[in-house]
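One chain of protein is taken out of this complex; the other chains stay put.
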């Protein structure tokens, strides 16, 4: 991996195609920019078939499955970033993730789940994809989706 | 609605009166400004009688009731914004909401609840009130309030 290789080139080399950016489902936006920060709404594991992955992680969904759901959620976040900025090459850094797991009572492995998104961003952006984050367990999520992740991104000035 | 109409004028035209800004309940603040961003502490559905609406949404509280609680929470957030900035006309944009619902197990309709706040902000600020957001389910909230919402706001320089 070349340090100078841009995120769009890496994405192509990794063979990753982005989905269309998910539309907001009410009177809010998928992203709002303030200065050089881009705030992204929480996204979920929306698959290419237009359906969300559902279920509680630790009971109905395994950690390995939920890792894949977090990666898919990351692809949806990338789609929003590209739509907002024109190109992923305009991302200066991934600043912060809040990774929310629809977790069964007593679940302990939230980091292993959210790694699906963190690994994707490190793959696509290199060092610029490394971020601060929290990975925590929610009592419930909209439409019983397994994972929801929101992000703060620094934009190239 | 005129595009040039300010938020304070809209508020008046909508017949909305803001409550006094809620005081913080410990050694923290209701808001802290950093550059052109104003970070607001989570607020809840504090009514004009000085009491909070309580209960789990989906079991003790209906979605329609919780929508009204989220709107009331939004009025308390507006009161904090006005106290912090002197006037709502100094709000450049609502950037981000984290909408937290005290939700019964298996609850799926968090977005319909938090819309109570999002709709209010769109009514009061127009396009500038449209924001990124997440709407999620908490295991519990302070004093068993039904809804808590925190906000990040961009301030007119």
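For clarity, chains are labelled A and B in written order, and residue numbers in each chain start from 1.
As a convention for this text, a residue touches a chain if its C-beta (ideal position, glycine included) is under 8 Å from a C-beta of that chain, and two chains touch if they have at least 3 such contacts.
These numbers were taken from a predicted model, which means no experiment stands behind them.
Colleague: For the chain not shown, which residue from A:6, A:19 or A:35 touches it across the whole complex?
Modeller: The single option touching the absent chain is A:35.
Colleague: Return the single residue from A:90, A:118 or A:146 that touches the missing chain.
Modeller: That would be A:118, which touches the missing chain.
Colleague: Which candidate, A:10, A:71 or A:131, sits in contact with the chain we can't see?
Modeller: Counting the whole complex, the residue in contact with the absent chain is A:131.
Colleague: Determine and list the chain A residues touching the chain excluded from the picture.
Modeller: Looking at chain A, the ones touching the missing chain are residues 35-37, 93-98, 101, 103-112, 115, 118-119, 122, 130-139, 152, 154.
Colleague: Hey, which chain B residues sit against the chain that's not shown?
Modeller: Its contact residues with the unshown chain are 25-32, 34-35, 39-42, 98, 100, 138-144, 148, 150.
Just so we're on the same page, only the chains that are shown with their structure count from here on.
Colleague: Can you compute the centre-to-centre distance for chain A and chain B, using the mean CA position of each chain? Integer Å is fine.
Modeller: Distance between chain centres, rounded to whole Å: 25 Å.
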